[in-house]
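Note that this complex is displayed minus one protein chain, with the remaining chains in position.
Let's look at chain A:
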Amino acid sequence: MTVTPPSSPSSSSSPSSRERILARIRAAVAEADDAPAPTRDYLVSHIPDDPAAALDLLHRNLTDYRATVHRITAAGLPRLIADVLEKHGARSVAVPDGLPREWLGATDAEARGDEGPLSARELAATDAVISGCALAIAETGTIVLDAGEGQGRRALTLVPDLHVCVVRAPGQIVASVPLALPRIDPTRPLTWISGPSATSDIELDRVEGVHGPRKLEVVLLLAG
């Protein structure tokens, strides 16, 4: 298997296409009116600046898109995770690097670390994955993964059929998309998740569950 290394000179892109396109653009807009940068008078957030309200809204919106949502404190987390895995009959679970080991303290499901790393086929034969997240957005019911500590490579949270995702409240919850973007590093591989996999391709009716995890269980980990 040969893979074109990213640094290889592009054999097929003729420099002339590049210059031609850029020249055409310059000619096309030469006489155009000035188009100033946007005014951005839209709202930064649509809800009051209140962590409890944001937590409730996140909970509601996640549920609305068919994620199952739990609230728990740290002491109860291992038991909850064990129960969720058992409920779905998950006997093996992928464990991203950096996931707190105590989270798996109560389950007897087989923990599969990613040091190997796990191949796509091994992941497909793994029942569940547990991860943390980078951020959650209340207004849209969205969880953002950035492949950081406790989240693992993108494949880990994609291939197994059950994703259990832990969100720390209130620290990881923001109200809105405009408040989320400054806290996200665009150079990392990012996955924004709003409910389990779904499709509207059959008669524009939403059906849950296609290629991504068909079951999404979100644990809101409360301080205290």
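Methods note: a contact is a pair of C-beta atoms (placed from the backbone, for glycine too) under 8 Å apart; a residue touches a chain by one contact, two chains touch by 3 or more; residues count from 1.
Keep in mind that, in the parts below, contacts and distances are computed from a predicted model.
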| item | value |
| --- | --- |
| Chain left out of the displayed complex - its UniProt protein name, from "Succinate dehydrogenase/fumarate reductase iron-sulfur subunit", "Spore gernimation protein GerPD", "Lactate utilization protein" or "CobQ/CobB/MinD/ParA nucleotide binding domain protein" | "Lactate utilization protein" |
| Contact set of chain A toward the excluded chain (per top definition) | 1-8, 10-14, 17-18, 20-22, 24-29, 31-43, 46, 61, 65, 117, 120-121, 124, 137, 139-142, 147, 153-155, 158-159, 177-178, 181-182, 186-213 |
